Each structure stands twice: as C-alpha cells, then as structure tokens.
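To start, I am sharing the structure in question, which I have written as structure tokens.
Not every chain is included here, but those present sit where they belong.
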Amino acid sequence: MKLFNAKIIANHPINARYWHMILDASMLDEHVAPGQFFHLQCGDAQQNPLRRPLSVFHYHQASATLEFLYLVKGIGTQQMTQRRPGDYMNLIGPLGRGFTLPEQGALLLIARGVGVATLHALAREARAQNKTVYVLLSARTANDLLTAGALEEIGAVVHTVTDQEGTSDLEQVRPLLEQLIHAEKIGALYSCGSRRLSKLAQDLAEKYHLKGELAIEAHMACGIGDCYACACTIRSQGQLKTARVCSDGPVFPIEQVVIQ
Amino acid sequence: MSDLSVSIGKLMLKNPIMPASGTFGAELTPLLDINRLGALVPKSVTVSARDGNPSPRVCETSASMINSIGIQSKGIDDYVTRLLPEYRKFSPPLIASISGETIQEYETLAARLDAQPDVAALELNISCPNLRTNGQAFGMSAEATAQLVRTVRAVTDKTVIVKLTPNVTRIQDIAQAAEHAGADALTVANTFLAMAIDSETRKPRIGNLMGGLSGAAVKPLVVRLIYQVHQATRLPIIGSGGVMNGQDAIEMILAGASAVQVGTATFLQPNAMTTIIDDIDDYLNRHQIEHLTDLIGQVDLS
C-alpha cells in the first residue's frame, strides 16, 4: 500500500457511460492482485473530500501501466473524465484482498455492468496461469457489454446476455450457468456487479459445492481499514459479524457474504 | 525550529496535531509517520462490542461529509488486550476516547482505563450524534454533562478531556459545566447533526437517516465555538472540525485552541497531519514566533 501520484497516459470514453483510464504506475513496487482496488482522488479535493474506490481493471507490471474501467456515475467520476493525459492522479493502493484462483478446474465469472472491470483482471491472471475461463457477461444493452472482445482475445469463453434482448433474466441465466457447471470442469465461481447474479452464484456454489468468491461494494471513507465506513455483514462460523469491505474484502468467500 | 509543544491538562504534547477519534488507526502506518504526531486518539471504545449503524455510513456533501458509523467497537476488553499493546510501538501519548449509553458505562470505562499505563488521557465522547435517536447526546445538557464528568473525575486522575457537541444553543454553558465538574480540557467539537436526501431516489443518503457533518464546511462554525468556549472557560481547548491545512490549524489556535484534531483531511490525504505540522512550523518561522503557545487565543481584535 502506497500513496502516490501517477501520470495519466490515456483517458477515453468506451461508450456513452463508461471510460477507460491508463496510468503510468512506475511508482508501484508491489504485486497487484485481481480484485484489489485503488482509492483515487478524482477532482477538487476541497469540495469533494472523499476518494473513490476503483478496482484494478488491468495492471501490467512489465510496462508499469495501471488501468481502470469506470462508469461515469456522479461528480467524482465526472471529474475523472476531465483529466487529460499528462495530468496526475493521486492514488492510494493497492488495497484490500483480491481473488484467489481455484487449485484446479476452470473459472466461471459472472459479471454485470461495470462488475466486469473487477473480474477482467481475474480473467487475465487465470489465463496467464493457463486456466480455462468462462465468462457470463450481463448488461442493459449490447453497447454496455464491456470488454467482451478483449476477454475473447485472451482466450476466455464469453457468453453475453442483455436486458435489451430479454436474455438477462434469472430464468434464462440460471440454466445457462448450470449447463456450464455440468458440462465443463468448473472449479470456482466469481461474481461482481449485481445483487441478483451474486445471489444466483451463491446458490449455485452451495448447490454444486463449488469454491466461490464475491467482490462487493460499499461507500468508503479511509479505504484502508481505519474508519468502518464500509462495514458489511459477514456469516462466519455460523455467526454474523461485521467486516470492512476495504480491508477484509472487497473479495469474500461466497458463502460468507450476506446479500441483502 | 520553533517550539511547537503545548500542554493539555497533565499532558505535554510535542506539537498540537492529533487525529480526531474515528478517523485514525494503525493501518495508516505505511502512509503516515505516526510518531511525528502530538498524540494518538483511536476510535471511541464502548463497554461491550457494538456493530454500528446500517449502510451507507458515509456520504459526501459540499466541502464536507456526513458519517453515521455509530460506535463500531470491539468493546473494552479487546481495547485493553489487543489495541493498547498494538499502540505501544508508537511513541506519542495515547488519548483514549470513550463512549457510553449511560453514565455508569463512562464510569466503568474510565475506571478500567485508569489502570492502564498505556493510556495518557481520556477523551469523553459525550457528543456522538450517531448513538441515540435524532442525534441526542449527553453533551446537549449542562446537568447531564456535569454529572457525567463528576462521575468520571471520581475514578481517574488521568487528564480528562470532554468532547463537546456543537449542536447546542449555548456551548459556553456546557463548557462551564464540564469545567466545574473537574474536566482538564475540552475538545470543541464533535460533528454537526446533518442529513442529505438523494433527490432522484428520494432516499436518505445515510442509512441511519442522520449523521455527523465534518470537513472544511464546518470550520467557520467550529472557529466560532472555540472562540466562545475560550472566552467562557480557562480550560485548554482542542479544536476539531474542518482543519485541512496549516492555516486552518493556526486559525483555530488564534481563536483559542491549544491543540487541533484532524479527521476528514486524513481521508483526503493520509499524511495530512504531518503536512499540517510542517505548515505550522513554517508559519512560526516566517512570523518569527518562538513558541506556539504565544499564539493561543491571540486573534487581533484591535
């Protein structure tokens, strides 16, 4: 974990709602695991005192580049879109606990919307270790099916469903996933970005006794475990406990997560 | 190098900058030189473990934030057996912030911590807007404050700092009640009861409906409160609320603060406190002031 300034190499819109930022992260001298995040100062710090957490979309150690894929949501991410190549972003990270790969078997990633930003890094890591990766991508529209191409390029098998086409409801997604679990050697399930899909993944993991992990979100202040702003409820050894998304998570064993 | 030291009750601090309770923890170690701070103030502790409030627990507002963490605490046992030993690796004196729902709970906590050599002073958080309904707190009544402080005073000789609430008509009355009941110092102040609604979803932006406002936006209110308390009592004051830089800290000291807590600024910049110490040092050098104490309450009213 480090506090540093990183120069912006690129900052582009991907479509009407999503942007992609590439930073020069040569300041970074730590391993960055998929599922970890950075806490970014997005704009005018006086007016907007809270940092924004963003998952690592891609960290390429050799070229020392750090990438984020972000949804333009409110003032913080709007201000991010104003930043130009050559400007600096102030970051804290890498933060939190990332994903762990299954000992054996393929990975099944279930992502919706910008959840894919988080799972993308996991897909890359798994592919780098030559694991088989299946991805179910769900989104509102075909346009919002982010990085499907990039995932295919690295050799992941991608299934897409959208609200627009009427293919994204649970009644259709569940059999698709069950079929994958039956047909392929799925070793672990991962999900991010949708409560409904996370719940489904949890069900499936339980039903099929699969390892699983969920990346969850919470509003944060410190981002490093000091303030308890990001508390969530975790089921651990039969008891409900409070955990911090920023430092105990954001990735939790799927059976521990209490999905409200 | 000017002399930045200040005294708060029996405590002598090497400089006036310390964290505000609830915004600081040992997790800052990689990002901040904790040993440079004047004192350390961990999150308020309660008698038993508590879970805190529903989420979202924070939201951002103009130059400020609202928090409703509640007192998320592992309880006094964990504090004594795990937290205090963990803090032994740091050199600044530790001020233990304590919080209770009854006066007896404050008494229990104070008595327990009085026995701990690792605790240099107690800060009584009688002002948390997130514990009871509608932001009520002991610190809103002069009588309740006096009774609470007297009770704690009876069980400890350590420096007792009372953290006042700003959500009152006349903070002077509460300050004087605390002074007469035996407080050694006052923290001015805790957060301001606040609320925000998302106009699109119509939902409150804080899970618990209301929370405490902190950050730059509250500074003009806190500077006024510090000045009022400084006029009304002789106790040393720890300013708290909206300090983002060295200028802000100097402003509070001129208004009457002996020391200054930094909370929200740490979320923004984890090393804000050491930057502020450097800023204060620069200021004193630039103005050729030898002792920081020469500035306390020295607003120029001519």
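The letters A and B name the chains in turn, as written, and every chain counts its residues from 1.
In this section, a residue touches a chain if its C-beta (ideal position, glycine included) is under 8 Å from a C-beta of that chain, and two chains touch if they have at least 3 such contacts.
Given the structure is predicted, the values throughout are model-derived calculations rather than measurements.
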*asked:* Could you tell me the overall stoichiometry of this complex, given each chain kind is only shown once?
replied: A x2, B x2
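Just so we're on the same page, only the chains that are shown with their structure count from here on.
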*From the C-alpha centre of subunit A to that of subunit B, how far is it in Å?*
36
*Residue ranges of subunit B in contact with subunit A within the complex*: 22-25, 27-28, 30-31, 43, 51-52, 55-60, 62-65, 67, 69, 72, 215-216, 244, 264-271
*Which part of subunit A faces subunit B closely enough to touch in the complex?*
1-3, 41, 45-51, 75, 90, 92, 218-232, 242, 247
